[in-house]
Every structure is written in C-alpha cells, then in structure tokens.
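Shown here: the complex without one of its protein chains, the others still in place.
Coming up: chain A.
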Amino acid sequence: MISGGRSLVSSPPAFSNDAKKLLICHGNTVSIFSTSTGLQITELEGHKALVTSVIVVPASTPASKILCYCWTASLDGSIRYWDFSVPELMKMIDIQLPIFSMVIPSLFSQPVESDEKTRDLFAYVSIGVNKQDKQPNTSRGQIRKCNLTKSCLAGGVTLAETQEPEFITICLFGKYFGIRDKRKLRIWHVPEKDSERIEIKKMRLHHTKTLTILAFHPTKRIVAAGDVSGRILVWRGFGNRALSLSNRLKNGRLMTYEDERPGVRGDDDADSCTTWHWHSSEVKLLLFSSDGAYLYSGGKEGVLVIWQLDTGKKKFLPRIGSPLLFFINSPDPSLSSISCADNQIHLMKMPSMEILKSIAGIKLPCSVPEICKNSFSGFVFDCAAGLVAVCAENYCIQFYSLFDDREISQVQICERNHQPGDELTVILTLAALSLDGCVMSTVETRLPEEGIGGLVSLKFWMCGSQIKDFSLSTIIYEPHRDSGVSAIAFHPTRRMSVSTSYGGDFKIWVGNQDIQQKDKMLQKTRWTCHAVGSYKKKPMTAAAFSADGSVLAVAAETVITLWDPEMNVLVAVIGDSLECHTVQFCNLFPIHFENISNGLPKGDDHQPSSDQFMELFDGFEAVT
C-alpha cells in the first residue's frame, strides 16, 4: 500500500533563513521545497503522526544564515530537532502528549550578552490532555512549558487550560505569545531570562464575539485579532499595567489614562482599540508585515486584504481562488507564501503581490449539496496511468498521480469562474473515465433557481496524450429529459458508454470518428446516442459493463437488468426487492458477470487492479 496526497496546509509552513527553502508540514513528514523552482528537495521523516509545528532556528548573525536547523512538533508527542540541509535528526524529546502547537520564544529574542554560557531553552506547547470525565476521546487543551535542554515538561507549570487545544501565536521577537480563548485573548509576556519556575506575566483582552486568530506587531505593543463576524480589532499599547511596564510606571500615572481609552472594553489593559470590518465571514489569516506598517488579513473570500496600520486604508489581492489559511513572511522581504484551503501554497513576490510558484497538493473533494447526493464519491481512477481524478471545488477535475504523489493536470469542466463563498449554481455531479483513460465523461447539474432553469448536461472529453489534456468532444444537454443522470459506465474496450437516469431509462452512447477534410486533417470523435432502454419505467440507479463488454448490467431500483449493449436486447432480469433495496448496493456493483448472477453483491468485488487504489485512497481521505 502506498500513501500520498497529504495536506500541505494543515499547519503554517516556515522559510529557511536564506529564504531559498520552504518547510511544509506534510502529514507525518516535513517536506522541504525550493522557493526558486517549487520542487521538493528533501523531507524530514521520523514523526509518527501529523506534524503540527515547524520552527526554523533563526540566524542571529549574517554568517549563520546558512545554518539549517529546525524544531518540529507533532501529534505523536515528540519534539524533534533537525539539521534539514543534510537532512539529519539531531535530537528528540518525547513528552508523550499530543502537541498541537509549539513556540520557542527565546530563539527569536535578541541575543543578550549573557554571562551564563548555557541557558535552558524553553518551548511553550499547546497540548491535548484527555478529559477525566465521560468522553475519553475529546481532549482539553493545555498550554505547558517544556524544557528543551533537559528534554522534559517543566513540572507543574500550566499556563492555561482551554476547551480545545489552541494555536499559539508568538510575536516576531519572542517577547509575547498568546492564544485566543473563546471571546478573549490571553497574552503572556516572556521573561527575559527564562527559567523553569519563573513567574510569567499574563493578561487578557475581551471582545463580544468569538475570536478566531490573533497577531502581534513585530516591534510595537500592538495586537490584532479577528473574529467570526469578519471584524478585525487592533489593540494598541496593550499590557501597560499587567505586563512589562507595571514595574516601572507608578500607579497614579496609570489611573489618569483610564478615562481616555477609546474602544477598550472594561478594564482591559490597552490604550485603544480600533475595529475594522471588511470581511463578510470569519477572519482566518492575520499577520503584520515584518516592518509593522501593514496588516494582512484573509478569510473565506479568497481575497488578501492589506491594511495600512496607521490609516486603515485597504489594498486587495483578489482572485486567489480559494479560502486563505496562512500567510508567512520570509527573511527575504520580497518573498512570502500564502496557504490556501485547496491544498495549495503560493509563493508570492512581495511588493507586487504576484504569484511566482505554486506548490499544489491533491484537491479536497468538494462538498455537494444534499439534493445532488448520489452514488458518486467524487473521484475516479485511471488505472492505466495510475492517476486519480478528483472533482475539485472550482469546477475542475484534478488528475493526481498516485505513484509520483503530485498533480498532473487540471481540466476545467464548466465555463464558470469560481469564487470561494459564492452560492453554488452548477455542480459537477458525476465523472467517469474509460479503462484506457482516454475518454472522460462528466455530468454537471445547474441547480434550478426558484424551481426553474435546472439543466443537466453530459459531456464527453477526449485526450490523446499522457498529460491528460482533455478537450471537449461532445456536449449533450438534458441527456435524459428532465431527470438527473445517476451513473455513467464505459465499455472496457470500445468507444461506448452508458448513462442511466432516475427518470427510468438508460442510453448507450457511442463515439463515431468524424473526419473533416478542410485544408486540415481533423479527426474528432463525436458521441451519439446508440440505443435507449428502459425497464418498467423504474429509476435506473447504476450501470456496469462486463469485463468483456458483452453484457451491460443496469440496476433498475430493485432488480438488475442485463442487456446486450450492441443490439439493445434485454437478456435477463435478476434480483428481488428484498436484497437490493438501496443505492448502496449499486456502488458495490460487481464487474464480473458471475458475481452479479451470484446474487451476492454485498462483498467487496473490486477488480484486483483497483483494489490497491481503493486502499490507497482511504489513506488519502484519512489525511486530507
């Protein structure tokens, strides 16, 4: 069994110090991609569960920029230290609790000339602790401190407990880190000389809505947070009292401030709070630019918004095509990366915001509204080339190589722009590939608006080469009148396919070669209807050809009808109403004629060749 198709966007990636490499949490491994070519260079293998955090050890001096060390944390409860140029595992710390997020503030802090030679390195981890009460599977989140030098959790230090494990956000120079906890932010100030038992100053900021993300300003004491309604709140001068300044300022001076704090809720410790509202839904991405002049935000709309921090003016980068998840600055000011929900990472040239390279993973199967649910699972296999065709959300079918674990091509099925968050009007309901992978058939359904205007169309696509550059050959509008298509199957050897409909008929389509001689040689295959059949007007729910193509089996609600596809003759009817009641039966429709007539269609009668693919895709689903 091979596995692949893991998510590239489960956690934020990290740039190497010279900005030539991008470290991406990729399932159980960390994959290192070149930013100049977009190709994978190597990967760090060792974790046994999803890697949740990767932190590149920053270079303190220009000379050490070539150093390639990183820390990774995973759900398997281990923290590992790597030299990723070789790549080689240097150190492993097992804390035996799943780590959902990790920050190491002291890595980023300005180098302090310290008399002590070795200071312990502390990490703050967000771990999942099993609840003691009834539900054993749900875990509570805890923020704990971990001594990386001594390879153990700092005893007795639990900074916070949350309902769920939270993502820890850290400021650029490691002074503060914080989490969102429902409607409040919890911020900690990292002491300059960290030790195991030191008291960590903390504070809270409150909001009326559930917060989703926070970001720290790189230099000033400014924190920004996004909430579920799409608002962005910017607190300036937080923590005067509770964190750093409380030692130095006198209480009397502080009291004078309290009257003039616009926007700050209650007695929250901040100078002012401004609210920006552009996003229509939850803010998923929030980051300050490295110089602190801008704030980037993004969400479901797939639009990156650049806020000028002082004025609140906006610039936009639209048409990224998918909901945005993470945005990462690189040490090179002209390069940054943006992670999208469609399992893609774009490398962007910064001031101009143009996409240089894209690292694409397998597309997630799109969510289909309930009305169009049928037996189609959202993917088909091309056994000849070892590909899987996945229906993506943007009206495309992605061909993904199972053996190379990478995208081959995308075929745009509907002539339609995809904007994430738009209401779906066209749904790709079915797709099928011929056995040799040269013909693809797709069904798209235009959803009726207020009961009118629904349209089903069947398309046949042909391709000649390995690259799967399918071109449209034939489009059939309303192939079965007003009823929807329930299944498509291809003849194993000939250019023939069958489509069945809920309206009670099936049609056999054949591809005819058309040769046109108009100063150019054109050979196109045109698909026409060869035969129509129906059985007692019963809804036809599934179809399959026998391995030699001599028998066509069509499931008509409760029975299976067997036809001679060539002559369109009903050969036999098998099955009774008790055994094959559901559409589920049709999914397991055996390919071999013998199996059908056995009347035991409950077993896993996959063809041997597709067997491994099925297993494989289970793996795919598990991760993505």
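Going forward, a residue touches a chain if its C-beta (ideal position, glycine included) is under 8 Å from a C-beta of that chain, and two chains touch if they have at least 3 such contacts; residues count from 1.
The definition used in the following text is that contacts and distances are computed from a predicted model.
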Chain not displayed: protein name in its UniProt record ("Origin of replication complex subunit 5 isoform X1", "Calcium homeostasis modulator protein 1", "Transducin family protein" or "Pyruvate dehydrogenase E1 component subunit alpha"):
"Transducin family protein"
For a quick check of understanding: of A:S11, A:T442 or A:S473, which residue touches the chain that isn't displayed?
A:S473
Which of these touches the unseen chain: A:L233, A:L295, A:A531 or A:A544?
A:A531
Kindly note down the residues of chain A that lie in touch with the hidden chain.
18-21, 32, 34, 36-37, 39-43, 65, 332, 334, 401, 404, 406-409, 464-467, 469, 471-479, 481, 503-505, 507-508, 514, 516, 519-522, 524, 526-537, 551, 559, 561-563, 567-576, 593-594, 597-599
